[in-house]
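Shown here: the complex without one of its protein chains, the others still in place.
Showing chain A:
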Amino acid sequence: MSSEVTPTSKPVKTTGLHIGEAEPGCRKVDPILIADGVTRTFGGLKAVDVDHVEIPRGAITALIGPNGAGKTTFFNLLTGFDKPDTGKWEFDGRSLAHVPAYRVARMGLIRTFQLTKALGLLSVLDNMKLGAKDQSGENLFRAMFPFLWRKQEEEIESKAVELLTRFKLDAKQTDYAASLSGGQRKLLEMARALMSDPTLVMLDEPMAGVNPALTQSLLDHILDLKSQGMTVLFVEHDMHMVRHIADWVVVMAEGRIVAEGDPYTVMENPAVIDAYLGAHHDSDLGVTDTEHVEAIKELIDDEQ
């Protein structure tokens, strides 16, 4: 489906992000997010076990991996929505360990959700306004005196309308968010995340359930974030999209980081192929290795 979409322009890839070999846990020239020894177990299952990973600043990084690889759990840990068993991680030089989710968001690390969380019975405009930070009217006592927050409210509203126009939702601003389609909710959630001027935007499967017509516009919006100086980290299953917009790819499998690299070379990495198809996929039935690798490449590579 997505292969039929023609990119409006070839995105400019950011290169030279890492130091040394492109291997799991390799160092970056300018990391914005560094995680060290982060583990999380659910009963006997080690959902996340990341030794070391650095996310490069000012680039679009994709976090990929098969279902159950621990990508969303890792997301939740980084954003304070879940507590890890061990480990420390820092964002922009500030430690994020044991910081509650709302403080993480205030630091400039804003996330979206795999299942969109549009606030249904709030208008689209109210959804947007909620995203702005440091609102003085959000204090209960100041809220009683509208003259204290009216001016800020107007500024927030004009910013919200501007963003909604960019995301082509301005015609919907007085509607309940519940009346939006699935794709429009994804757009709304992304636009809402931008209300707080984040430095790092974490998108959990931004393309899930979005029709092909909207895919291109969503891709452009993500590329836009980078051109405005934001860092993007996203989880995605659509390999076409990953290759199209990601500057760097981190591959997770069974809770661990198994490979890193730029999107073209990482797909060739045997560890990635193992992750998607099992470690012993090429050791039976007497078929030669190369045939399998070819078949796998065809499977992963839906671009050509």
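In this text, contacts are C-beta pairs under 8 Å (C-beta built on N, C-alpha and C of every residue); 3 or more make two chains touch, one makes a residue touch a chain; residues count from 1.
Note that in this section contacts and distances are computed from a predicted model.
Asker: Could you check which of "Cytochrome c oxidase subunit IVB", "Anti-sigma factor", "Amino acid/amide ABC transporter membrane protein 2, HAAT family" or "Anion-transporting ATPase, ArsA/GET3 family" matches the UniProt name for the chain that's left out?
Answerer: From the choices "Cytochrome c oxidase subunit IVB", "Anti-sigma factor", "Amino acid/amide ABC transporter membrane protein 2, HAAT family" or "Anion-transporting ATPase, ArsA/GET3 family", the unshown chain carries the UniProt name "Amino acid/amide ABC transporter membrane protein 2, HAAT family".
Asker: Give the residue, chosen from A:Ile32, A:Val53, A:Leu78 or A:Ile110, that touches the chain omitted from the document.
Answerer: A:Ile110
Asker: Among A:Ser158, A:Ser179, A:Asn211 or A:Thr265, single out the residue that touches the unshown chain.
Answerer: Looking across A:Ser158, A:Ser179, A:Asn211 or A:Thr265, the contact with the absent chain belongs to A:Ser179.
Asker: Quick one: say which of A:Asp36, A:Asp51, A:Glu153 or A:Asp170 touches the chain that got left out.
Answerer: Within the whole complex, the residue contacting the unshown chain is A:Glu153.
Asker: For chain A, which residues reach the chain that was dropped from this view?
Answerer: Chain A touches the missing chain through residues 79, 81, 100-103, 105-106, 110-113, 117-122, 126-127, 129-131, 133, 135-140, 143-144, 146, 149, 153, 176, 178-179, 192-193, 195-196.
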